[in-house]
Every structure is written in C-alpha cells, then in structure tokens.
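Some notes on the structure that comes next.
In this view, the complex is presented without one of its protein chains, the others remaining in place.
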Amino acid sequence: MDWFLQQTINGLGLGAIYALIALGYTMVYGVLRFINFAHSDVLMLGAFTAFYIAPKIEKLLGSQSALACIMVFIVAAALCACLGMLIEKLAYRPLRNRPKLTVLITAIGVSLLIEFTAQNEKVFGAAPQPFPQLLPERAIHLGNLVISSNDVLTVGVTIVLLVAMWFIVQKTRVGTAMRAVSYNQQAASLMGVPVDRIISFTFGLGSALAAIAGILYAIKAPGIEPLMGVQPGLRAFVAAVLGGIGNLPGAVLGGVLLGLLETFAGGIPELSNYRDAIAFGILILILLLKPAGLLGRSSVEKV
Amino acid sequence: MPFLGAKRWLLAGIALAILASYFTPQFNRYYLGVVIDVGIAIILATSLNLINGHTGQFSLGHAGFMAVGGFFSAWISLQVGGTANAIWYFPLALVAGGLLAAAVGLLVGVPSLRLRGDYLAIVTLGFGEIIRVVAQNTEAIGAASGLKGIPKLTNLGWTFGFAAITVYAISALVNSTYGRGFIAVHDDEIAAESNGVDTTRTKVTAFVTGAFFAGIAGGLYAHHKQFLSPTGFDWLKSIDIVVMVILGGMGRTVGVIAAAILLTLMPEVLRDFSEYRMIIYALLIILLMLLRPAGLFSFNFKRRSHS
Partner (left out) sequence: MKPFHLLFATIASLFSLFLLPSCKSGGGDTIKVGEFASLTGKEATFGTSSHEGTLLAIEQVNAAGGVLGKKIELLTEDDQTKAGEPANAVNKLISKDGVVAILGEVASSRSLEAAPICQQNKIPMISPASTNPTVTQEGDYIFRVCFNDTFQGGALANFASGTLKAKKVAILTDVKSDYSKGLAKSFKDKFSTSGGTVGIELDFNGGDKDFKGQLTAIKSDAPDAIFLPGYYNDVALICIQAKQLGLATPIFGGDGWESESLLTIGKDAVEGHYFSTHCSIEQPTPEMSAFVDAYKKRFNGKSPDAMAVLGYDSAMVLVDAIKRANTTESAALRAAIAATKDFSGASGKFSLNADRDAVKALVFIQIKGGKFTYNATVNP
C-alpha cells in the first residue's frame, strides 16, 4: 500500500509537469489548429533564461527567497512570451493561409534551429549546466511516504495556471475573441476581432506556460541542456492528444494520466524497459475507443 | 505526371542503375555511399508520399516501417550468411523485409480508419516508437547493441533498381482507375465515399503499399550501413522523411524525388561548415517553406492545386 501511494505521489509530480506543457500545446492548437513543435524548445529556453537571470535576481532580493523565486518565474515567462510572439510573427504568420502541414514543417525547422544554435559552444554548449536551487527543498514525511516540496510546488502551480487559463479563455473579452478565432477565423475577423493580435497573444501565453514548465522541470531535474525539452515535449504532446487536443482540462487530465502510468511502469521490472512504448500504447488504445481523446468532442463533418 | 511518363521513369531508372553498377568499382566510396543514401531516401520519400501526399493521411511513423524491413532482412541475411549467392537471397531478403513491414502497415492502417489529422499523426508516431522500443528489447536482433556484421550487399544497381520500381509502382497505382481513389480520399473523403470509393480499403492500401517500400528501403539501408541500431529509427528519422515529402510538394512525385535528393546532399555539402552545419540546414528549411510554401518544386502548371 505504501508502495502504491508513493508511486501515486511520484506520478502526480511528474504528471503535473506534463500537464503544464500540454496546456501550452493545447492553447496554441485550440486557436491555430497546428502543432507547435518549437514549444519544447521554448521550454528549454525558459529554463536557460532562469539559469542566467536567477543569480542576478537573487542578489537583489535575497537568495532562495520566495520573492526572488516568483520574480525569476515572471521575468523568464515574460521573456519567453516575447520570444514566442516573435517566432509566430516571423515564421508562422506569413504562412497563415497555407495548409497546416506547411506551418508544421516550418515549426520543425524553428525547433531544429533553436536546438542546434543552443548546442553551439558559443551559445549554451552541449554539456549539462547545474540549475540553481530557487527555493530550499524540503522532504515532507507522512509515515513511510516521502513528498518532495518541489512536487507540491509543481502541482500547485499547475492547478493555479489551469484555473487561470480556463478563466482567461471562458470569462474574459480576450478569451471570447480567442474562442471566436478558434471557431472561425474569417468570421471572427469580419466581426471585428483583431485576429493577428489574438493569435499573437495566444502564442505569448503558450510560451509563458512553456517557460514556467521549463523552470519547474529544471528544479525537478537540475541538469539543464539544449535538448532537455525534446522528451517531455513529446510526452506532453501525447498527453494533449490523449485528453483531446484543444481542450484545457483534457490536457491536464492527459498529462497526469501519463505521469502516473510512466511512474508505475518504471517500477515494474517486466515493464520498465517498455516505458517509452507504454505511453503510446495507452494512447492508441484510448484513441481507438474515443477518436477525439478523453475529453475532446468529436466533430461531425458536414457535407 | 502522365502514366506513360511513369514507364519512362522505370526504364530510365533501371538502365541508369545497371550502367552505374557497371562502373561501381571506379567510384569513390564516399560518393558512392552518399549516392546510395540518396537512392534510399528517394524510396522512403516516394513511399511516404503515397500515404501523406496522394492519400492525404498524415503518417509520422515511416521510420518504424523502415526499421521492421531493415531488421528483418538483415536478420535473414545473417541466418543465410555469406556473400557468395547474394544475388539470389538478397532480393528475397529485401522483399521479405518489405512484406513484414507491409503486415505492420496493415496493423497501423486500421486505426487510420477512425482517426484523422493530428490524431492520426500522433498514433502513427506512437506505432513507430513502439516498434523502436520492441526492437530495443528483442535479443534476436541484438537488443540495445543493435545488429552488426550485416553483409555489404547494397550497391547502386539494387538501390536505384528498387527506387525506379518504387516510383513506377506508386505512379502506376495512383494513376490507375483504382488509384484515383487515393486522390479522391485526399481531396474530399466524404464526397469520395458517396461516389462509391471504398475509402477504408483505399487508406489501408496506401498504408500497406507505403510500408512495403519503406521496408525495402530499410533492407537496403541495413545492407548499406552494415550496422543497425534501434535508436537510429526514432521519430526524428520519420520527421526527416516527412520534411522531404512536404518540401517536395505533397503528392508531386518529381518534386518529392528532387527534395529527397536535395535534403540528403545538403548536410553532406554543408560538412565543411561543421559546427554551423545543422544551423544552416534548419534555416534553409524555414526559408524554403516561407519562400515556397506550396513545396519547393510546385509550379503553376501543375495538375491540381491544394486548398
């Protein structure tokens, strides 16, 4: 029983990060209907931004203080939001009316560009860098169970951001515009919605989410390197599709489910070597039963 | 491309292949190796073009089919052993690899009946990854250390012979009465269905045929590199092939072949810039997409336009 509970806790800690990344994927997908492959690289850049600014901020606001930590998150998220908007403007906007696959290839190009530039010795270099401890880490003991304060932080941030995103999309004017753009871009633009600005905003929001996820990921695994985003990015993408891509709670559900599954699989000798495949196996199974994902609405095509 | 043109391609390709194999010993091994890489890339891109381009399904698992064909045919060659009567068993091993890949293609084609777009993309990606993980855990094909000591049987003749056959077979298939169904499914699935096209069968045929040729390409690759490691067939390899198809212009055979040649040669040419090589490569992909979004080799005199 202890074993089961401990694995559940571990799984939630991992799943929360997947969920956060998946949230970013889903936001962009919901509005633009294309998979932003560069999302996982923005995540990496978020972690590196924090890596470089954290010492400066901590000098001003005190080492390992909550205030400094929050500032690091905000500054990195803001920088990455700008970067996301820039990528959208330069690489994706000119292709807005082209088939989605064209944009997809451009996104792959952007992703490769960021990864290989970052790996250059003159930029970040390929070697892992030690990520600083932003907050003192504590282990909370409950009987035989151990809960890391980092995991609590991750789960908390994910819940807060999910609610915030849901609020933005459902309750604000911008959110209404986002939904309008998602539903029908042309009609939205005819109704006076500034489509370019809304898409730009969505990208900024998605990139900020990626940056926050990147920092949390770096806190969990404090060796950051230019390819750190690839693996969680792929898993989060699976999570987003699992939950029904474009659906916010779906992304979180998918992420948590995947985190739990991978953690449990990791602890079983006959399964741990198939861990990479298990996520996909479950995904295929679920999509066969529910083709639009767990919470996705299947769209009926009209003639 | 008109149907007659396809036959010309086949003959020209096979003639070229025979001619080239005749001169093989005089070629520099490096150039020879890269030219064989180009031939394999042509097979991969053309076969994926059937699924992604002509039929309009979005598959991200082509490396998986390639792995199945590669490992199986290499395993057969290792069981038979020796290069003495290679001319007999090599094509058989390749076809066997292709057939197993086709069988796996059938397995992957089935979910495609229910899924479309990004969902299909992620499921095929998933299948590709599952194939890699299974290969990684199968002792018979070397598990994590991979399969080594594969005899060097791939030469220009086999590669371009099979490339010509692939291009011919797929062009002929797409241009046949039956094959018009692929394009119909691509253009409008519902309209195709209501006009009596068996969309299910069409999609599965596309997957199985595409997988078969990818399997052949995998076999050629295995007997070319002489060493196979499961990590070489991850999803990034599939992405490489997808980039070829999209850059060439989905569904445009000549364009896709040209893109396969271009994208295989580009990293080799850029070797002199070593540390900036992949940065330039990525930049070129972005620029090409921005400047020629409908595919590098699409021109306004093409048969059909994309919405």
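Letters A and B mark the chains in the order given here, with residues in each chain numbered from 1 onward.
The definition used in the following text is that a residue touches a chain if its C-beta (ideal position, glycine included) is under 8 Å from a C-beta of that chain, and two chains touch if they have at least 3 such contacts.
Note that this is a predicted model, so its numbers are computed, not measured.
J.: With the full complex in mind, choose from B:K203, B:K225 or B:R252 the residue touching the hidden chain.
T.: Answer from the full complex: B:K225 touches the omitted chain.
J.: Looking at A:L32, A:A265 or A:L287, which residue reaches the missing chain?
T.: Considering the complete complex, A:A265 is the one touching the chain left out.
J.: Touch as defined at the start, partner being the missing chain; which of B:L11, B:L92, B:L107 or B:V269 qualifies?
T.: Touches the omitted chain: B:V269.
J.: Just to verify: which one of A:P232, A:G250, A:G281 or A:G296 makes contact with the chain not shown?
T.: From the options A:P232, A:G250, A:G281 or A:G296, the contact with the absent chain belongs to A:P232.
J.: Could you list which residues of chain B touch the chain missing from the display?
T.: These residues of chain B touch the chain that is not shown: 28-31, 33-34, 37, 136-137, 143-146, 148-149, 152, 221, 224-233, 258, 261-262, 265-266, 268-269, 271, 274-275, 277-278, 292, 296-297, 299.
J.: By the contact definition given up top, give the residues of chain A that touch the hidden chain.
T.: 2-3, 6-7, 10-11, 13-14, 116, 119, 121, 125-128, 130-131, 137, 139, 141, 146, 148, 150, 217, 220-223, 225, 227-228, 230-232, 262-269, 272-273, 275-276
In this section, only the chains that are shown with their structure count from here on.
J.: Would you mind pulling out the distance in Å between where the CA atoms of chain A average out and where those of chain B do?
T.: Computed value for the inter-centroid distance: 32 Å.
J.: Along chain A, where are the residues that touch chain B in the complex?
T.: Per the stated touch rule, the residues are 29, 35, 91, 94-95, 98-99, 101-102, 104-106, 108-110, 112-113, 116-117, 120-121, 234, 237-238, 241, 245, 273-274, 276-277, 279-281, 283-284, 287-288, 291-293, 301, 303.
J.: Which residues of chain B touch chain A in their complex?
T.: Interface residues on chain B, with respect to chain A: 58, 111, 114-115, 118-119, 121-123, 125-127, 129-130, 132-134, 136-137, 189-191, 194, 235, 239, 242-243, 246-247, 250, 275-276, 278-279, 281-283, 285-286, 289-290, 293-294, 306-307.
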